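Other chains dropped; remaining ones untouched in position.
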Amino acid sequence: MSQTTTKRPLSVLQKSLNKSVIVRLKNEVEYKGKIDSVDSYMNLIMTDAEELHDGKIVGKYGRIILRGNNVIFIKLINEI
Amino acid sequence: MSQTTTKRPLSVLQKSLNKSVIVRLKNEVEYKGKIDSVDSYMNLIMTDAEELHDGKIVGKYGRIILRGNNVIFIKLINEI
């Protein structure tokens, strides 16, 4: 997992479509779901997303578009 | 619904005109209505919009223009 790649962060994101992620926004809210699409501003479409406050599910979204400028991090989960 | 598409988030938004959405802004206020138009900054015109504070309707707008830089997310609702 720690083998070096020289791919840029946004290229890696583009190749992470359909992967499960947790996205944390500046307001500390997190969204857990799959990345359906992403662009260079980190605007994201997530599907089957759960909104998490302090780790607890407070809402579900079939499809949600997150504006990239609010993103703090995107955690790639379930990596094999 | 979770079939992979490679469309970018803004293209998906452009194809969501007339769909019902909930838009949450940075000040935590939400607007529920239909997308009448949208541009690459996520500037939005919504029609028949309701302003929601903590899920309660506090105002109604025949037509409202939201400045994109305030958007946290856009939730597509009533998807079949």
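As written, the chain order gives the labels A and B, with residue 1 at the start of each chain.
Here, a contact is a pair of C-beta atoms (placed from the backbone, for glycine too) under 8 Å apart; a residue touches a chain by one contact, two chains touch by 3 or more.
Treat the numbers as computed from the prediction; the structure is a model and nothing was measured.
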Expanding from the 2 chains in view to the entire complex of this file gives a copy total of 7
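Criterion: only the chains that are shown with their structure count from here on.
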Two copies, chain A and chain B, superposed on Cα atoms differ by a rotation in degrees, nearest 5, of 50
Express in whole angstrom the distance between the two chain centres, defined as the mean CA positions of chain A and chain B. 19
Within the complex, which stretch of chain A touches chain B? 17-18, 25, 27, 31, 34, 36-39, 43-45, 47-48, 61-67, 69-70
Within their complex, chain B touches chain A through residues 1-2, 4-10, 12-13, 26, 28, 42, 68-69, 71-77, 79
